[in-house]
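A protein chain is absent from this complex, but the other protein chains hold their places.
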Amino acid sequence: MTPVSAEATTPRGPLQVEGEVFSIKRVGDYFHLTVVADGIAERARPGSFVALSVGGPISGALLRRAFSIYRVRPAGVYGGTVEIVFAAHGPGTTWMAQLSPHDPVNVVGPLGHPFAQPLEPVSCALVGGGYGSAPLFALAERLRERKCAVHMVLGAATESRLFGTLEAKRAAQSVTVTTVDGSVGIKGLVTDPLPALMTRNGIEVVYSCGPMGMLRAVTEVATAHGAWSQTAVEESMACGIGVCMTCVVPVVGDDNVTRMVRSCVDGPVFAGDRVRWDDIGTVPAGTHGAPRPGRPR
Amino acid sequence: MTPVSAEATTPRGPLQVEGEVFSIKRVGDYFHLTVVADGIAERARPGSFVALSVGGPISGALLRRAFSIYRVRPAGVYGGTVEIVFAAHGPGTTWMAQLSPHDPVNVVGPLGHPFAQPLEPVSCALVGGGYGSAPLFALAERLRERKCAVHMVLGAATESRLFGTLEAKRAAQSVTVTTVDGSVGIKGLVTDPLPALMTRNGIEVVYSCGPMGMLRAVTEVATAHGAWSQTAVEESMACGIGVCMTCVVPVVGDDNVTRMVRSCVDGPVFAGDRVRWDDIGTVPAGTHGAPRPGRPR
Amino acid sequence: MTRLRPEDVDLTTVLADAHLDNPVMTASGCAASGRELHQFFDVAELGAVVTKSIMRDPRSGRATPRMAETPSGMLNSIGLQGPGIDSFLATDLPWLLQRDARPIVSIAGGSLGEYAELARRVGNTPGVAAIEVNISCPNVENRGLVFACDPFQAARVLAVVRRDTPRGVPVFAKLSPDVTSIVEVAAAVMEAGADGLVLINTLLGLHIDPATLRPSLGGVTGGLSGPAVKPVALRAVWQATQALPSVPVIGVGGIRTGADALEFLAAGASAVQVGTAIFNDPGAPVRVIRELRQELAARGIAKVSEVVGRAHPSLHPPSP
Partner (left out) sequence: MTRLRPEDVDLTTVLADAHLDNPVMTASGCAASGRELHQFFDVAELGAVVTKSIMRDPRSGRATPRMAETPSGMLNSIGLQGPGIDSFLATDLPWLLQRDARPIVSIAGGSLGEYAELARRVGNTPGVAAIEVNISCPNVENRGLVFACDPFQAARVLAVVRRDTPRGVPVFAKLSPDVTSIVEVAAAVMEAGADGLVLINTLLGLHIDPATLRPSLGGVTGGLSGPAVKPVALRAVWQATQALPSVPVIGVGGIRTGADALEFLAAGASAVQVGTAIFNDPGAPVRVIRELRQELAARGIAKVSEVVGRAHPSLHPPSP
């Protein structure tokens, strides 16, 4: 079983759209934002993301903020919408949390390489950490259309940082919840119940989205069980469209050569076993084009 | 007859207040903004101004924008309010024009040296250009309390740039309106009807607020008629509180020496005949501390 | 006066031997080799596409994090990641030429020999509109000191590149603002044979991670760009064109709008580049062309060349 890229669907390529807030709601510690932004829904695929400008017309924050697409609705009564789930973290997302319906919001998307989907109806585990569960619901839907079995594992530090546990019950054959503080579900990490779940359900593909440490741990479990893993990484991005080279991670190619690869266009979804998790934040020795000893750069 | 400074009223000095928009309304080409900002009303005097921060929490515009106080209401049901009238001119005021009730707005004020008021019940002309009429209404009220006769002359390029013509009818014994395009009132400048009006009414003090060119011309008319003139100037201000020295104009002191004087604290209201209108934008030769020839600075 | 329509404004621009439809380019390193931006607009609409500085060998760049946001700007420490000249000439440059884009190729080296080799290989490729020489690189042969910071070393690079680039392909020197006198460096590289200047590269800056209280960037310091640096870039353009009035200058640093572009032209630039603004608005370069037309039309200026250098009283006395 080999996952292949999602089928090519027209129209393709990202758009820049001056959208409008349709609604914004608090969900636990997060905000669920729905934006009317025509054309993006039709192009989005599970795992792709959008980049929003922040701060308004005389903003001092130049760079866009990246968010996984949670859900889309193609143009209907209200025009096409795109939904994201975000945490108010720094100044940009704090500003976003103050948005109200009808406020303008500029969206670029969909961006990035989405989750690869299996051709055969295999058993899949979808693992989300915190708001990282958001992109998994659209994926679950597509997988079910392909007759795959879908098992979800959602984890967070505490109950209020879980997103979508209720929706998961509709989206998946089984739902396992973990919290570090034990406030709900199993006390611990998503990787605690994962091995048994994989064995029990004969999981062949593990999808994950969440903090880097979790992706790495999930990949280890998946690989140990002989399953494929598809991980959606989160690296600081200046452009989101592939022109600036800020967002790179060390990834091993088919030729076994490590390259510093753009996570915005070649990712954010990578095969987990190709990412050199231990070496993120470094240029590992032997990387294509890495400095050679003794030669100043 | 000598105008003297408005009486010292406690409490004194400017405040910084995190206020809230109470209402914002279009009035012709302008916006009339009412802000709930406790403590400012009690301290304001006719001719003083407020400085508003613009652009929101991650603004790229650091400097405050200065606006004459149009009206104040001391704390009542809604807390004290301060009202301004502004034109959406550049990015900062365009941002302000998008404000809605309940939006936060940070106010520093009241600032500046207000209009000096006569001790005796004399005849006064109040001349306003465009939104420059805004601070004249509070002044008119105080002058009437002092039993002064109040005559208003309001001018603008065109009808939509006049502010307060209706209110002027209540505030003044007589109201004269001029527009450059003749869309309403006398076609021409405020200085066209002013000489006759001064003679007719025995005007002893002329107050004016508006563009520099107008202030200068009004001062000329006033001086030619042997009247005092009080002019509220508008010079670019970085701090508004007297610490930066950006807002200076050349003003002749009692000792006949010209000094570069801060219009934010020593103004914005100056005796018109003391301002060296022709030399604004220069450091006139002979100014206190001016470069001496042959000495590089 | 009949109103001038934006579409009737003549934007054609001559930069030494390069003839361009309009004066708006991408800035090196902010548009890769044009392919990604082609999803948002046709790269042939630009005056030129300036490519990411290319080095002789493939290069991994620096460790991440490679960026930090700063007030109205950003820091980057990419470390010139790139595929090397072989791959660039085989893939990226042909792609641009097939799309009828005007490529200006930015080259960077660690030694005079590398610059010379790049100049020969790029300069001899038909279709290259100009070479831009990024000299903000450490000089491997001189204790890693950056070429751009020393007028003498900067001039040596430009002399070698000019010598090895075919006639007819203009060579532009891209200078760093991190010097005591940019006029001195400008004069030195022009003297050495450069055909024009690109002003400015990024300013050296630092960002501290609030969590660790250590420098955020993998490369410790990084290059500051974006609207924050616009006043410094305008000053550099103004100083250089005041001192060297006949030198063609390409202005870059914080340009976001047509009004910004106009300011650079008035300050003395004959053309402009849009860099960091692309990260905010991928369509920025073509929007700047459109807005520049509008700005010129609104002022009744029929030819963009008429506005170049307007801010210099000595060169353009105010009309009475």
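Labels A, B and C are assigned to the chains in the order they are written; within every chain, residues are numbered from 1.
We adopt the following convention: a residue touches a chain if its C-beta (ideal position, glycine included) is under 8 Å from a C-beta of that chain, and two chains touch if they have at least 3 such contacts.
Model, not experiment: these values are computed from the prediction.
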item: Displayed chains contacted by the hidden chain, counting the whole assembly; value: A, B, C
item: Full-complex contact with the absent chain, from C:14, C:90 or C:259; value: C:259
item: Contact partner of the left-out chain, one of C:85, C:122 or C:234; value: C:234
item: Missing-partner contacts on chain C, residue numbers; value: 70-73, 75, 149-150, 178-181, 203-208, 210, 213-215, 221-222, 224, 226-232, 234-235, 238, 254, 259, 262-263, 266-267, 307, 310-311, 313, 318
item: Interface residues of chain B (partner: the chain not displayed); value: 13-14, 16, 53, 60-64, 108, 235-249, 259-260, 265, 280-283, 287-291, 295-297
item: Sites on chain A contacted by the missing partner chain, in the whole complex; value: 60
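Keep this in mind: only the chains that are shown with their structure count from here on.
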item: Distance-maximising chain from chain B - centres being C-alpha averages; value: A
item: Chain A and chain C, separation of their C-alpha mean positions in angstrom; value: 35
item: Residues within chain A bordering two or more other chains; value: 60-61
item: Per-residue multi-chain contacts in chain C, two or more chains; value: 71-72, 227
